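Showing just some of the chains, left in place.
Per-chain numbering from 1; labels A, B and C assigned in written order.
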Amino acid sequence: GWAKIDTGRPARTGTAEAVYAAGKTPEQVVGALAALREAHPGRVAVATRCDDACVAAVRGAFGDEVLVEAGVCAVGAFPEAESGLLAVVCAGTSDLPVAREAEIVARANGIDTRLIADVGVAGLHRLLDKIGELREAACVIVVAGMDGALPSVVAGLVAAPVVAVPTSVGYGAAFGGLAPLLTMLNSCSPGVTVVNIDNGFGAAVAASRILGVKADRS
Amino acid sequence: GWAKIDTGRPARTGTAEAVYAAGKTPEQVVGALAALREAHPGRVAVATRCDDACVAAVRGAFGDEVLVEAGVCAVGAFPEAESGLLAVVCAGTSDLPVAREAEIVARANGIDTRLIADVGVAGLHRLLDKIGELREAACVIVVAGMDGALPSVVAGLVAAPVVAVPTSVGYGAAFGGLAPLLTMLNSCSPGVTVVNIDNGFGAAVAASRILGVKADRS
Amino acid sequence: GWAKIDTGRPARTGTAEAVYAAGKTPEQVVGALAALREAHPGRVAVATRCDDACVAAVRGAFGDEVLVEAGVCAVGAFPEAESGLLAVVCAGTSDLPVAREAEIVARANGIDTRLIADVGVAGLHRLLDKIGELREAACVIVVAGMDGALPSVVAGLVAAPVVAVPTSVGYGAAFGGLAPLLTMLNSCSPGVTVVNIDNGFGAAVAASRILGVKADRS
């Protein structure tokens, strides 16, 4: 009654529905994951923003099939990576949880990922040392809080699409991520696109669309 | 003295610098376009957000080589389209100038574009009639003001990357485009990425990165 | 001393005062409900936004007469439904508590309601499947968080009045419901009206006014 799983979504959009666990009961999350597993046995079913009670319920229901990382519960065997390389870059250590949400969701979609962490612009050489690695990527997700300056610098150095993720890391005039969000929307490096604050999930799905994940898994 | 054209940008990022004419004198805009023409004779030099005085100065300097559309001055012969198809979709007739800025910039970058106009969600059948056309596109730019609802609906129907452009069309609580900007950042259809309000230019460059425009033109 | 129950409200406005429990002590809530029961024995007395302590106190005072749902305590026998049909539509499962607040308040006012849940615009067919049911309604309440796009789509499909309720479901640039609130105020489908974020109660009272609930119960 309370849920209508959109089982046609992979066919239409390339990726399956994911469960947004915030504001749902553990029972609702488990129920939705079960429905996704049944509809798409060849795919990983994913719930994001799970709290401890929710994680426990999911583990209770699916046992060994569950991988948990950064609040994401992923149920089912991960596919072989079959796409171009996705680089996930983050500015500071505190941005890691958002970067990891992006990584696990991308891998659940069959994307090959590489994490490049703690290369914020306060010490530019750290990023410049990684230019070679960055240029191997077919798509780059850049995660940053506070000043959110990193995507502008990255997008000036690579030709691949750059998806920027502002984080809520910071305080005061960071206003919960508003500061890096505005920075990224106003990037002086053209071609940067932006997703919601802390939305590693959405960045991963955007990357999956860009890298051309196919809809033909069951 | 006052300008350092970044002539290495095509090699690094795939597209050349464009001139942001707002806040510049007509002389500065003409000077910058001339420098771009000289550095990249095989590319179209582009200035955005040109007012009437600026357009006149550019036409005076470059004559027949100039194409003007939606405040964009494009100088030089347009390349053959060589990429996958880019669909530029807009919600209402008032959003057309932003859609056209995206179109002309994309075409200057060698992108094949198709415009699908006035298909806002208030009359859904107009969009549903275009699903076939939309699914032919390798990338979709969706332009909308007011409620900004269109990208969510489009992204639920196609597997291609969706770049959303909020516009300043509207009044009152549209707050100059803030309303559709927030709508798009919070899209319930995952994988939508967003650029600045009225930033057709940026959406076109993002699409150019996504469609893999090559850096090997002179 | 501290409360003046407005016992003339049903006669003037068609519906009785409800107790807003937030910021009140359990004793104050119980006292206000008792005064409402005494003034209007033929009506259901309602308190909204009750926390656990408040619910316990209300149950302690009124026992079996109490129905509790989504933070609403409703005291007294529910009337027969006597109005046209009210459809309560919600975009996602996480919006259910707000939808349920609207439903129970409407039913306490003698409104016939139908819930249509989890029909967000990311998978349009779910809503299109319900058009027939929707068109039977004499009034529609649409509840949505995040992008808040659903009321625009619904209002383009039905002729009945559409009351939109933004919810605080979402994070980051949803800004506690500001994003869907602005979306709904800027709906490109004319005739959508909007109530406060998470205000299922107010939407239900508006629907009661629209559906012409009569003031003639004791």
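Definition applied: contacts are C-beta pairs under 8 Å (C-beta built on N, C-alpha and C of every residue); 3 or more make two chains touch, one makes a residue touch a chain.
Quick caveat: nothing in here was measured; it's all calculated off a predicted structure.
A.B. asks: Shown here are 3 copies; how many are in the complete complex?
C.D. replies: Full complex, one repeated sequence, 8 copies overall.
Just so we're on the same page, only the chains that are shown with their structure count from here on.
A.B. asks: Which one chain sits nearest the middle, judging by mean Cα positions?
C.D. replies: Answer for the innermost chain: A.
A.B. asks: Which chain lies the greatest distance away from chain C when centres are computed from Cα atoms alone?
C.D. replies: With centres defined by C-alpha atoms, farthest from chain C sits B.
A.B. asks: What rotation angle takes the CA atoms of chain A onto those of chain C? Round to the nearest 5 degrees.
C.D. replies: In degrees, rounded to 5: 90.
A.B. asks: How big is the gap, in whole Å, between where the Cα atoms of chain A centre and where those of chain B centre?
C.D. replies: Each chain reduced to its C-alpha mean, chain A and chain B end up 26 Å apart.
A.B. asks: In whole angstrom, what separates the CA-based centres of chain A and chain C?
C.D. replies: Spacing between the chain centres: roughly 35 Å.
A.B. asks: Quick check: how many Å separate the C-alpha centres of chain B and chain C?
C.D. replies: Measuring from centre to centre gives 43 Å for this pair.
A.B. asks: So which bits of chain A are touching at least two other chains?
C.D. replies: Answer for chain A, listing residues that touch two or more other chains: 9, 181, 196.
A.B. asks: Within the complex, which stretch of chain A touches chain B?
C.D. replies: 9, 12-15, 18, 155-163, 181, 185-187, 189-196, 201-203, 205-206, 208-210, 215
A.B. asks: Under the definition above, what is the set of chain C residues touching chain A in their complex?
C.D. replies: Within the complex, chain C touches chain A at residues 92-97, 115, 117-119, 122-123, 125-126, 169, 171-174.
A.B. asks: Across the complex, what residues on chain C touch chain B?
C.D. replies: 91-92, 120-124, 146-149, 152-153, 155-157, 170, 172-175, 178-180, 182-190
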